[in-house]
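Heads up, one of the protein chains got dropped from this complex, but the rest are sitting where they should.
Labels run A and B following the written order; every chain starts at residue 1.
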Amino acid sequence: MLELFRDANALWVLAGTTLLGISSGVLGSFAFLRKRGLMGDVLAHAALPGICLAFLFTGSKNPLWLLIGATLTGLLASLFLSWITRFSKIKEDTALGLVLSTFFGFGIVLLTQIQHSDFGNQAGLDKFLFGQSASLVGADVVMMGSIALVLILLASLFFKELKLLCFDANYGKSLGFPMVGLDFFLMLLLVVAVVIGLQAAGVVLMASLLITPAATARYWTERLDHMILISACLGALSGLVGTILSSVATKLSTGPLIVLAVTLLFFVSMLCAPKRGLIAKWLRLIQTRQKVRQEQIYVAWNQLGNQTVTLTALSNQSNLSPAQIRRWIKQQKRGGQVMESAQDTFTLSNASWKKANDTALLRLYMEMWHMYEDIETDCSIQDIEQLSDLPESLRSQLQSYLQKHIPEEDQTNYYVTRKAGME
Amino acid sequence: MMSSLWIILTGALIASSCAFLGCFLILRRMAMLGDAISHSILPGIVIAFLVSGSRDPLPMFIGAAVFGLLCTIIIQLLRNQGVQADAAMSVSFTALFAIGIILISLFTQQVDLDLDCVLYGEIAYVPYDTWTWSGVDMGPRAMWGAGAAFLLSLIIVRLFYKQFKLTSFDPALAMAIGIPVAIFHYLLMGLVSITTVASFESVGAILVVAMLIVPAATAYLLTERLGVMLGLSVLIGAICSICGYLLSVMLDASIAGCMTMVAGGLFALAFLFSPQQGVVTRWWIRKKLRAQF
Partner (left out) sequence: MTTKTPPLSIENVSVAYHRKPVLRNITYQSPEGECVGIIGPNGAGKSTLIKAALGLLPLAGGEVSIYGKPYSQQRKLVGYVPQRESVDWDFPTNALDVVLMGLYGQLGWFRRPKSEHKDRALEALRKVGMESFAKRQISQLSGGQQQRVFLARALAQEAQIYFMDEPFVGVDAATEKAIVQVLHELKEQKKTVFVVHHDLQTVSEYFDSVMLLNLRLIASGPTNEIFTTENLQKTYGGRLAILPPQTNDLLSTQ
């Protein structure tokens, strides 16, 4: 492990993969938000014919030529993609697969032709497909790293415009930004990011490096700038981890390890992210369920119109089973909110009784609010948790709707309505 | 000469069976699922290889089919958790593919499996791997595999043609009249996995995608009847195989790659000159109409 840091070449590789991770994390975020996540996959495959053509024309394996070739075919692929969806009834997913596989097939034809003919130094051309970062050498890595750096700089320079493009392209157009040109620019950045990553990660894995950090970052934040930062960090982290692991286990190449690292981060985030994670969602679900149960019982109690009710009456009124109600009552007994005044007959404490009435009334108010969505108010319907959250003006307005809507003879809500009318 | 014939026949069976199922994939807007499945079978193949210790088709077939289905299930689960569709797909298949590559490099000694071969396939070797049944040489094994997969797809789609059609066109109505939509989704995915497995050895994992999508998309532009579309795509698949082989002889290049190029060329022709929907055709009709007035 320590030897890794003494070896200059290994350090270069480490720096290169980290920069690569950052640039693909940043650009991938934009692609992800444009719902173009699979573009990375297409561009990576479309790079193959470009690499082969560049080699055929120049006869050299100078990464710069290969990069230019791959960029050109990548751009061509994205042009074809938009033409096919615009000028025929072919849908986007089909167009993606079509362009991807046709370009790749063309690339394979060129590749095999090169291999079968006697070009001297063609060996290693196909390594572009699987990635060989362990065997990356100084010059390649320097180029990869510096181009990645340029990409990061460009993306941060045009951050505002790209953000607009992802969020609302039509609005951007109305502000006078050249959105079509900007879209092309983003595509160009993406193509270059994919192409420089090919050597390190390979075709399939480059697709993952573009989309997975972005999808992971989405779990942790609701803000674009944060998302891009997080995505860049995740990309860098997986680049680091993958490279270090592959230098420890020399048999394994870097690309797949980077992908596994980034996928692991994705699944961990999916489980544990604070707001959108599965565990958080699950906990919220339990909480909500308890709250809904409590609301149901309170409302039923209120509808029965008596502080003291029997279990059977409560069960009939609320459509809950006696066992469900007992479980709730058991919790409440501990705090003294409910007393068992006789066998299966329960009395609410005064405080809880008021709470029950408030809950029932709030529920009716909220229904009115949902019905009259156009009510003018500054507060949002999601923020209202209890009756006291409602501002007075809104409350009186809801009250007037309530009296219009709930007829006096509506037996189920009789108590609340009458009470509300008296206030 | 005989071997050329075997290659063309095998190629035609593979292309046709892929194209046949591809029709349903593109109509359901799941074309990229073919891409995902064809990549994610890699670990299944390697594991089957390690467990059985041979290149027997059956364990490989089971391993690959299991991982193909696993991939579609993971994608579905991720989507149910609110993951964006493209992300769900990319995350699952790239991860499975990475696992496959790592397994190969971990067990290089045991695995006599050429990564290049898995990815691009080498249909030129097909005639040398023959199936001998009670002492009689029955021809290439890959041909029988692809043929069996094709036959299975044909039988199942024929049996449940109306269900496949309705669940593709209007899943809500299908659900309302009691057709188990999810079962037919997974049935189709199962068939795609099986066909992919039967084909990848010959044309490679990535070119399976080409055979799944390109002929079907070409047929989609040429006709407006599902039955005709299915038939046409099978025909186009066969044409790809024949012309692709000839092209590869001319260019001295990969047969599978040439098949894909032919498919791409046919699509381009249909895109430009399809009798009703071609770009050039429509332009020409409009020009003629304008000249009339």
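Please note the rule applied: contacts are C-beta pairs under 8 Å (C-beta built on N, C-alpha and C of every residue); 3 or more make two chains touch, one makes a residue touch a chain.
This is a predicted model, so every value here is computed, not measured.
Peer 1: Who touches the missing chain here, B:138, B:159 or B:182?
Peer 2: Here the residue in touch with the unshown chain is B:159.
Peer 1: May I ask which residue of A:60, A:288 or A:331 touches the chain that does not appear here?
Peer 2: Reading the full complex, the residue touching the unseen chain is A:288.
Peer 1: Which chain A residues would touch the chain omitted from the figure, given the whole complex?
Peer 2: Residues 89, 288, 319, 367, 370-375, 401, 404-405 of chain A touch the chain absent from view.
Peer 1: Mind listing the chain B residues that contact the chain we can't see here?
Peer 2: Answer for chain B: residues 27, 29, 159-163, 165-166, 168-170, 172-179, 220, 223-226, 228-229 touch the chain left out.
Just so we're on the same page, only the chains that are shown with their structure count from here on.
Peer 1: Just give me the whole-number Å value for how far the CA centre of chain A lies from that of chain B.
Peer 2: 30
Peer 1: Please name which positions on chain A make contact with chain B in the complex.
Peer 2: Touching chain B from chain A are residues 32, 35-38, 40-41, 45, 84, 87-91, 93-94, 96-98, 100-102, 104-113, 116-117, 126, 129-130, 204-205, 207-208, 211-212, 214-215, 218, 251-253, 255-257, 259-260, 263, 266, 270, 276, 278.
Peer 1: Using the touch rule from the top, collect the residues of chain B that touch chain A in their complex.
Peer 2: 26, 29-32, 34-35, 39, 78, 81-84, 86-87, 89-91, 93-95, 97-99, 101-102, 105-106, 108, 115-116, 119-120, 204, 206-207, 209-210, 212-214, 217, 220-221, 248, 251-254, 256-261, 263-264, 267, 271, 277, 279
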